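I have a structure here, written as structure tokens, and I will follow up with some questions on it.
Just one protein chain is left out here, and the rest sit where they should.
And then subunit A:
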Amino acid sequence: MAETSTEGTGTIEALQLVPKAEGRQSMKDFKSDQEVRWCPGCGDYAILAAVQGFMPELGLAKENIVFVSGIGCSSRFPYYMNTYGMHSIHGRAPAIATGLAASRRDLSVWVVTGDGDALSIGGNHLIHALRRNVNLKILLFNNRIYGLTKGQYSPTSEVGKITKSTPMGSLDAPFNPVSLAIGAEASFVARTVDSDRKHLTSVLREAAAHPGTALVEIYQNCNIFNDGAFDVLKDRQQAQEAVIRLEHGQPIRFGTDLSKGVVRDPATGDLKVVPVTPSNESQIVVHDAHSASPTTAFALSRLADPDTLHHTPIGVFRSVDRPVYDTQMADQLDAAIEQNGKGDLGALLAGGDTWTVVG
């Protein structure tokens, strides 16, 4: 199991303005009184349990935690968290959360979204949240299908997918959410899997500690409309060859007995998977999540086959320090007061050119 490094991010900076809980918290503190209404067997249950289980570790006052969601199965998530929450409208959660986070730096703001919500109707808000680097943690539940509308293909579905709306197979090429996020200047991008609670929790831990926008893609099984979509990554035997676990500072190796590795193709500069041999062992790429350049992280995101999911990297692709939007916004307010003094309403309304009418 990859315990990804927190080096270079700093828990303190990301959460320093959020008040701490007074007593010890348990998972129970984060369960709301609402009945969970996902389909039995849905991957969302596992993610909910992982998040509820992880929250006490942060030790934040739960009244200072807010979950904001859009529309879709995953977006029911806030109802089940005993924190503040808003179930908003389709695709708009990042925009709403941006306003909240930018105006309330004492809050820990989380966005829960799905592949349709974040990448289709809300694609614009997602990319702009990422480039702005607002202090948001975005959990993107990717099940590669539309669940709540009962089974149409999604923007992450594989080409040729037969669904109710594509009886002859879907035509659109899918998004790779990690590639998209890196291309949108994201400062933190990770991928994990619903069923791997330990890995999921470790990624949440790093995301929470990251100052700025963190995008966590969570492969999530929809057992009704797209069952088994990620089996290749979950089946112990198949996963050996399919999953590449990224660990900062470690050579990128996987497969039975770590027999495969990722090297740079000297001809193209691209990454490729090769059998590890004594002669090429020294050339295996060492994962650097904190690299200033996104190039290698992007190349890693392209290793996965969009159809078979073979060579799917999981873990933190990229985690770099970049100015945080809400911090800078607050700094500008402070600077304005420093430069011009605290706003004087009487002086503002009077302006420069006035005249007086006397009785």
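FYI, a contact is a pair of C-beta atoms (placed from the backbone, for glycine too) under 8 Å apart; a residue touches a chain by one contact, two chains touch by 3 or more; residues count from 1.
Basically, contacts and distances are computed from a predicted model.
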Hidden subunit of the complex - UniProt protein name among "TldD/PmbA family protein", "Putative ABC transporter subunit", "Transport permease protein" or "2-oxoglutarate ferredoxin oxidoreductase subunit alpha": "2-oxoglutarate ferredoxin oxidoreductase subunit alpha"
Hidden-chain contact residue, picked from the options A:89, A:232 or A:274: A:89
Contact with the hidden chain (one of A:106, A:172, A:270 or A:307): A:106
Chain not shown, touching residues in subunit A: 19, 32, 34, 61-66, 68, 71, 78-79, 81-89, 92, 95-104, 106-107, 124-125, 128, 329, 332-333, 335-337, 339-343, 345-346, 348-351, 353-359
